[in-house]
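With one protein chain removed, the remaining protein chains of the complex are shown where they sit.
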Amino acid sequence: MDKRVEKKKLDLGSRYLALTQDLQWTTSYQPMDKVFPYARYEGIRVHDWSQWQDPFKMTLDVWWRQQSDKERRLYAVLDAFAQNNGQIGVSDARYVNAVKLMLQVFSPLKYALHRALAHSARNLPGDALRIATQIQASEQLRHAQQTVHAASVYNKYFNGMHEVPRWYEQAWYLAPVKSFADDLASAGPFELMVAISFGFETLLSDTLFVPFMSAAAHNGDLSMVPAGFSSQSDTTRHKQAGITLVKFLLQQDSLNIATVQRWVDKWFWRSFRLMPMVAMLQDYMVPKRVGSWKESWDTYVEAPVEALFAELAAYGLKKPAGWQAACAAKDHLSHQAWNAFYGYGHALAFHTWVPGNDELEWLDRKYPNSFDRWYRPRLSYYAQCEAAGKRFHNHALPMQCQVCQQPMIFTEPGDGRWIAYRETQHEDESFHFCSDQCQTIFANEPDKYVQAQLASHAILQTSGSETTENALQASIADLGVVIGRDNGEFHGSEDDTNFTLWGGGQDMKEAQL
Amino acid sequence: MSSIDLQTKEIKPARNTFTHVARHIGGDKPASRYQEATIGLQPTQNFHYRPTWDPAHEIFDASRSAIKLADWYVLKDPRQYYYANWTITRARQHEAVEANYSFVDSRGLLSRMTDEVRESACKVLMPLRHVAWAGNMNNTYICAYGYGTAITAPCNFHAMDHLGIAQYLTRFGLAVDDPGVLDAGKNDWLNDPRWQVLRRLVEDTLVMKDPMEMFVAQNLALDGLLYPLIYGSFVDEHLTLKGGTAVAMLTSFMPEWHDECARWVDAVVKACAAESDENKQLMTTWIQAWADRAQAALAPVAEIALGEHGQEALAEVRTTFNARIAKIGITL
Partner (left out) sequence: MSNVFIAFQANEESRPLVDAIVADNPEAQVVYSPGLVKIDAPNRLVVKRETIEEIIGRKYDLQELQINLVTLSGNLDEDDDEFVLSWKH
């Protein structure tokens, strides 16, 4: 009767194993191949699933408790923000355009990751990995939802956030995000895991959710920032899962190495091609600046990735094929992006502007190799145009890369004079790419990428013989974006005048009594 | 300065909520966090690539189910769960479980548990770890392949809940017995003839394709009979009479959870059936078929649990279930 009185409390590792292992069984009434129909089609071989374990050893009880602690803190802050008109406490209403971009880009992206990870979570045969993946899938939903909640107050008072789902589906400038998300969602369960946990979360997510969030905090955003920091704590677990998964796959079978390398190359590059927006968020859209995109890249990408791949070399993995090109772009990315968005300012759902003189000086100090030579002249030109009452508008339809769907605005690595163009003939059609890496991605899976629907092509197909000069703007107006109110020049916009009217800004003037 | 003009800075909102939410809730009025976190989150068109794993469908594709809805956001969750309030609720419930474990432990109720109660509880509850695991896999399936955030998000939560239950059952076994009890349970699940009808049923659910039929089979038909039978008839009514109150305390999460979720499950089924005669017919056929199968599969389990009273208990559970279905507006 008393034989089980003395129960020692299990240590973390033992507890995790006891609660995770052996829930699964080998089915016999239905074949395992039918229960896990996508386990083999990608060609990945796993011989012993028990060799992978969650580095954080997460069990549901701990997870609920911990996440609940985070949520109670976060939502208390969000409630306070709403109650106290926190939206007028940001440095400058230009900053709110960063919030708009985050809502337009990162909430839909996180949602896409959530559903895609559910697919992996159902189909990967290893039980410990499935549990970690399910936790990840839930947390991506968390991030999508809390971004919406954090932006909710801003939406009430500022323009450019009111119908994101429609814009995400169809707006030309959000196509790089949608095509990335769709590429993920259409991939198999193994590729998906490598792409998200390792490619995006490990290699690149820190740049948005750490230094940019810190800069946003400096600009008084007490809504998006706590949400961003809190979500990144979940992402640390995703990253560890991703790194350990890659090592596990490489160790399980040498035949996996080539496949994993191809995925790392592809998803590093596709993730990198989402970075222009992050780069310009940090260099152009936070009025009170903390550090530059280049510094963020050095701290949060270049150094950690070098360290990580030094270790992975022992497993047979090489740095991603586009690594050199990506590092070479650090002097240029934010500026090229801002220039493009400024020129297309009439066809976006957020405002753009020419930075003020001390901002230009800051950019010069941070980018001594590139800013004065390549980018200040353009910004000065825009300022002149504005002063003359004729804001610069780029009326041409952008040529988009068939793979990443970015407009062709990136220059040849190491030579800022030339836009990088590549072209491939495939089954009697010409396809265009922004880089060697996108061209290679296409070459590896042409049947996939020929399916893509490029916004510029759609406009050309429907506009017939009419001029395409205003077609891009019209395509945005069709989605419920109010031209001039929701986009175009920031100075003099409704956002700008309202913010002044409300006495907004971190240097708020006292009411005159 | 002559007259003092107190200018109240009126900071008026330009809108109450997002346009796509307003469209759904009947106009631009303040929306709840549930509404803003749910409506419109899933893209519906302009997908760039077909899934390599299912090229016959789009990435998100309503045609994966035979259920047809003009607007998949009618499948509202009456609990209004989004991630934050769901996890806060579960954490609170978990604190109650921890408190029960402390209580049971400190009062020596575990050490004083009779062999009869211990063995009886473990014989029934340990194989159910695997049933919960399948519930986790199936709800993950619905999250992956269902249509619209209104149904896929709560199924994600539901999947995690099943995993939580599997872990609670494991913890129970380890608390009252040696680790070998888990292996014994798995062995029964795989080999004991009395568990095989249920295992066959469960494995059949694991290979289903229609996410809404899976919802009915797993969340309504199977769980709708299993939970009342095990935690109602067996644990609450039978084991406690034999001195097994500790078992009820340590598994208290399960019946409470089931009752909470039943409101959601019923609302989903009701909304589907209300839309059209075709949907109602589908729901009726599915519920009838899967409830009958589940009842047959649980008959030998009821015998393990309740001996000669098993069939009577199971019949009562089925009667209650039928009444529940009638309340949703479906006649079996």
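As written, the chains take the letters A and B, and residue 1 is the first residue of each chain.
Here is the rule we use: contacts are C-beta pairs under 8 Å (C-beta built on N, C-alpha and C of every residue); 3 or more make two chains touch, one makes a residue touch a chain.
Being a predicted model, the structure only gives us computed values, none of them experimental.
Chemist: Could you list, sorted by label, every displayed chain in contact with the chain left out?
Modeler: A
Chemist: Per the definition of touch given earlier, which of A:A137, A:I196 or A:A215 contacts the omitted chain?
Modeler: Per the contact definition at the top, the residue touching the missing chain is A:A215.
Chemist: Looking at A:P55, A:P125, A:G416 or A:P446, which makes contact with the chain not pictured?
Modeler: A:P55
Chemist: Touching the hidden chain in the full complex, which residues of chain A are there? Just list them.
Modeler: 11-13, 55-57, 62, 66, 69-70, 73, 206, 209-211, 213-215, 217-218, 225-226, 229-230, 232-233, 235-237, 239-240, 243, 290-291, 300, 303-304, 306-308, 310-311, 313-314
Going forward, only the chains that are shown with their structure count from here on.
Chemist: In their complex, what parts of chain B are in touch with chain A?
Modeler: My answer: residues 4, 6-7, 9, 11, 13-20, 33, 36-37, 40-53, 59-60, 82-85, 87-88, 90-92, 94-95, 97-98, 110-112, 114-115, 129-130, 132-133, 136-137, 140-141, 143-145, 149, 152-153, 156-157, 159-160, 163-164, 166-167, 170-171, 174-179, 182-183, 186, 189-190, 199-200, 203-204, 206-207.
Chemist: Going by the contact rule set out above, which residues of chain A touch chain B in the complex?
Modeler: The touching residues are 1-2, 4-5, 7, 10, 18-19, 22-25, 27-30, 34-35, 38, 41, 59-61, 64-65, 67-69, 71-72, 74-75, 85, 88, 107-108, 111-112, 114-115, 118-119, 121-123, 130-131, 134-135, 137-139, 141-142, 144-146, 148-149, 152, 155-159, 161-166, 168-170, 178-179, 182-183, 185-189, 448-449, 451-453, 480, 501-503, 511-513.
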